[in-house]
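Input: a single structure, listed below in structure tokens.
The complex appears here without one of its protein chains, the remainder shown in place.
Just so it is clear, A, B and C label the chains in written order, and each chain counts residues from 1 on its own.
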Amino acid sequence: MCHCGTNIAGTVDIYGLTRYAAGLPGVVVAREYKYMCSDPGQELIRQDIREHNLDRIVVAACSPHLHEHTFRQAVGQAGLNPYYFHMVNLREHDAWVHTDKAAATDKAMDLLRAAVRRVVWHVPLEPRQVPIHSDVLVVGGGIAGIDAALTLANAGKRVYLVEREPTIGGHMAQFDKTFPTLDCAACILTPKMTAVKAHKNITLWTWSEVRQVEGYVGNFSVTVCRKPRYVVEDLCVGCLECIQACVYKQAKVPDAFNLGLGKRKPIYIPFPQAVPQVVVIDPDTCIEFKSGKCKKTCVEVCAERNAIDFHQKEEIRTIQVGSIVLATGFEVFDAARVPYYGYGLYPNVYTALEVERLVNASGPTGGEILLRDGRKPSTVGIVHCVGSRDEHTNRYCSRVCCMYSLKLAHLIKEKTGAEVYSFYIDIRAPGKAFEEFYNRVAEEGVVFIRGKVADVYPANGDGRLILQAEDTLLGMVRKIPVDMVVLSTGLEPRPDAGDVRRLFNIGCSREGFFLERHPKLAPVNTFADGIFVAGCCQGPKDIPDTVAQSGAAAAQALALIDAGVVELEPNTAHVIEEVCSGCKTCIPLCPYQAISFVEAKRAHINEVLCKGCGTCVAACPSGSIRQNLFEDEEIFEEIEGLLMEA
Amino acid sequence: MPDAFEPKIVAFFCNWCTYLAADLAGTSRLKYAPNVRTVRVMCSGRVDPQFVLEAFAQGADGVLIGGCHPGDCHYQEGNYKALRRYELLRRLLNQMGIENERFRLEWISAAEGERVKAVVNDMVEKVRALGPLVIREHEEVA
Amino acid sequence: MKPRIAFYWCASCGGCEEAVVDLDEALLDVANAVEIVFWPVALDFKRKDIEALPDGSILAGFINGAIRNSEQREMVELLRAKARVIVAFGICAQLGGIPGLANLSDAKDILAEVYRDGVSPQVRYSDNGRTLNLPAFYDTVKTLDAVIDVDYYVPGCPPTPNIIGDAVNALLGADLPPKGAVLAPDKALCEECPRKDTRPEKLLVKEFKRVHQILPDQETCLLAQGLVCLGAATRSGCDARCIRGNMPCTGCFGPTSRVRDFGAKALSAIASVADCNEESSVAQVMDALPDPVGTFCRYSLPSALLNRRRME
Partner (left out) sequence: MESNRKITIEPVTRLEGHGKIEIFLNDQGQVDRAYFQVPELRGFEKFAQGRPAEDMPQITSRICGVCPTAHHMASTKALDALYQVTPPPAARKIRELVYSTFFVEDHALHFYFLGGPDFVVGPEAPPSERNVLGVIAKVGIETGRKVIAMRRKLRELMALAAGKAAHPVFGLPGGVAKPLSQEDASRFRDAAAEAVDFACFTLELFEKVVLANSGFVDLILSDPFTHRTYYMGLVDENNHVNFYEGALRVMGPNLHEWARFQPGDYRDHIGEHTEPWSYMKFCYLKEVGWTGFVDGEDSGVYSVAPLARLNVADGMATPLAHEAYLKFHGVLGGRPVHHTLANHWARVVEMLYAAERMKELADDPELTGPDVRTLPTAVPNEGVGVVEAPRGTLFHHYRTDDRGIITGANLIVATQNNAARIAMSIEKVAKKLIAGANVPEGVLNQVEMAFRAYDPCLGCATHALPGSMPLLVHVRDAHGKPMFVLRRDSDGTVRRE
């Protein structure tokens, strides 16, 4: 029985529990200790096993998700089979969630009694060892994926980097400068992008999506769909002459990279530094696809390079990898969801990312901050927390908006000399050199108004917009007329994050970001062994944190690969074949096709494919399938133990 | 009331969602009724209807199964099998005089610690209102 | 001296006695090999005859029927004392049988239903000074082993002659089977089902049918035709007679030794292969099974983990 300091002992009477345990049938030693998971705590277990010749161990402590492995190891070190062990969750499931000490102690006794009865039925098991395939899949080619891929590749591992868009770079490629240092985003990112393309250990598949994931840690089989770009990647040299030659003389199609602020042609490259430097044809707007009657000037100009292929089909590739890093990024909050800010209604309301593109030298305005009517704004209002810290949209803080708002305030002021008003709830600047940056921007004359903007509406006649907010420092309602409104939109999970996590069989937090195995101790692991997360797909974060996390994810993958083998829980199911009647009930229930009907007209479970859910065990009408660690008898005993009178 | 009825509820929680949500509820120090005793299973699909009946037979006043949301099963579709069995078993239990409030299947993801609290508290209240589940034993009757 | 055998019936229909008579010529052999000291349906020996025997002097007592009242309890306790081996014969003694469905109600409800016109039988009634007694009966039908220690079980409603023959041979043989054994094969019925091969490997049932709703063909697995056939959950040994009769197995041989609650396990298997995932479609598919207790616990309610309906 573990006190866990006062974590458990504060609510559960550990001494009483220990006395109770000592009296349970079969219990030889009942012991309490401050921290069972500590070295001395584990040593107690080992000692008792040796001294008393124990053959079953129950530890009542925290969640088995934290320390089951620790204690199994300790049991194993004492020469006992590690599976002669069962753990009781007294902390998360009892002490921490109850206040009444007597009730919590009663519950602890019930749980303990159940475990003691259960563990009697445990049988020795060996963990399954499976080899780890050393190749790694990285999903997502933003800065997180790029960095993870490079780290792994530099360590000599073969990496598949799969990106949905025609180019890698992600959101970072759309940024102009980065806070607080104001480095040029492209300057620090593009070398990494080219390094990816150039790296001999990296197979880069852009314009591609993962369709299917099978297998388990160390042995995933992943199906990737390479969408047709109608340009043969190996033949395209990136000269971009085809774009020039396109029958469309003017770019007419809204350009996604510039968020529709600029235009592109049906054949295009997302942005000049795109990697790979390969054009892509958009079949929805290309005349050849629409009518079949284009002059195909692009093909002409491509000439003997012959890179354009209107008949290209999607290509399905299946790869074997041992681990996977998910770095699928975020989605910018759709500002139109907050109608009172007038985004989409008033042309001079912009999102922050749009302003990034306006500020950027390769953006649609060549780096000039111009309103849609071509004017330069002379007053600009920046609205913080759009889609963040708001019970109607997202309750969480998107972590980066304060800082990028400061950055944009600085850039706007620098480029236009405009008067800039920044409407904030709190300024959150906890990173390295962040507070200093805030002070600097404040000193530059940006006006900070502490208040949430309640409304944006047109001023009478002059085309300006009025920002109305209650200034909570002055205690009065302010109405500030501005030429331009910048909405500091928050970060959200990708709209298809749910599909993606199902594909990879991991969890999502309540907000929809991928769920880490433990928020502190396993921040890049997931509950699916061998699958790691990095970057904003796990939650909003800035670039330094993203890169740190991608490094961590890469390191975790490397650790796995270099171990060479991984131990799997032996909780697989098996058919007692001599009593199986061959009814086949189980066969369609297995999602992993692990159960087959063998020649002897019996069901057979391939233990390598079995993941141990136990669904077939519960369904087997003649009780002829058993599951290690979750045997019927064990669970029956547990239930009976929970409910019998103390 | 010295002898106020405290329901006993046995919960079967999926290792990957509801069990973790209960862990999260703990980590978050949420407080809920202490009437639930949890049995950890790898998947709600492992919950054999025999376990549910055994719990009721051994004196549980309610049985709660916690699994992953539809489409979110860690094992792809074990929760659907749990749902199928639940739906039929619930009907059988109705015939045996056991009310729906005493047998629940809830989808609770690993992130929904709050939901563990809400579901447990709600169930405890409802079962408390129903009173103890007494399966009357035989006695001779005229 | 020939080994002594006793047969006794409790709450049963007499079908088990018929099953013994169904031994046909073998019955004569059995009659020659043993001395039958008690068999109310066929022989005129009375309780006193049994009481007079020394304890343990009967080799085996075969008891069919479930336990419904105190007299039955007394009789089986008597036989337990006199017999070295007690065999629960037939599914009623083993699991409660169809009369066990009475556990869906209680004595009070049954009396109210049967005697609707006001007059109802009384345990003690005086008719012009003449006192008449009727035994009171239990609210709950019980299995034999809920009342006395049982050594062996012979399943079936009724047991088939081959099962009875094997059981008798097992008991007369040199090595007795382990105590508590069910004297029948321990595999499910699919093993010996003539339609076994016609069940698709990945059978999911879109819609369950009731037997009167379709014309099943005579070759294909009945579950594959949508009928709730419990063969996969039911112990073999009957030679799949119902299925050969083109009707689904209803489970009269009970579960295998590895299953504690027949109904729960059968329900689990059937529900698992329903081809539906959405909550509304699951409910719709299950609506086609209007009587889960009657369907899955038809012979096993008194032996179920929850062995009776909760009464108000």
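In this text, a residue touches a chain if its C-beta (ideal position, glycine included) is under 8 Å from a C-beta of that chain, and two chains touch if they have at least 3 such contacts.
Predicted model only: the values in this text are computed from it and were never measured.
Visitor: Going by the stated contact criterion, tell me the shown chains that border the hidden chain.
Guide: Its contacts among the visible chains are C.
Visitor: Which of C:71, C:166, C:192 or C:279 sits in contact with the chain that's absent?
Guide: C:71
Visitor: What residue numbers in subunit C mark contact with the hidden partner chain?
Guide: 8-19, 21-22, 24-25, 27-28, 31, 40-49, 65-66, 68-69, 71-72, 75, 97-99, 101-102, 104-105, 109-111, 113-115, 117, 119-122, 125, 127, 129-132, 134-135, 137, 157-158, 210-215, 218, 241-242, 244-247, 250, 252, 290-291, 293-295, 298
Assume only the chains that are shown with their structure count from here on.
Visitor: CA centre of subunit A versus CA centre of subunit B: separation in Å?
Guide: The computed centroid separation for subunit A versus subunit B comes out at 31 Å.
Visitor: Can you list every residue of subunit C that touches 2 or more other chains, as numbers and ranges?
Guide: Touching at least two other chains: 259-260, 265, 268, 272.
Visitor: Can you list every residue of subunit B that touches 2 or more other chains, as numbers and ranges?
Guide: Residues 48-50, 54, 77, 81, 85 of subunit B each touch two or more of the other chains.
Visitor: Considering the complex alone, what residue numbers of subunit B touch subunit A?
Guide: So the residues of subunit B in touch with subunit A come to 6, 8, 10, 16-17, 19-20, 22-27, 29-32, 34, 37-43, 45-51, 54-55, 58-60, 71-72, 74-78, 81, 85, 109-112, 117.
Visitor: Which bits of subunit C are touching subunit A when the two form their complex?
Guide: Per the stated touch rule, the residues are 186-191, 196, 199-204, 230-233, 236, 255-260, 265-266, 268-269, 272-273.
Visitor: Which positions of subunit C touch subunit B when the two form their complex?
Guide: On the subunit C side, the touching residues are 69-70, 104, 106-108, 111, 122-123, 136-140, 142, 259-261, 263-265, 267-268, 270-272, 274, 276-279, 282-283, 285-286, 289, 291-293, 296-297, 304-312.
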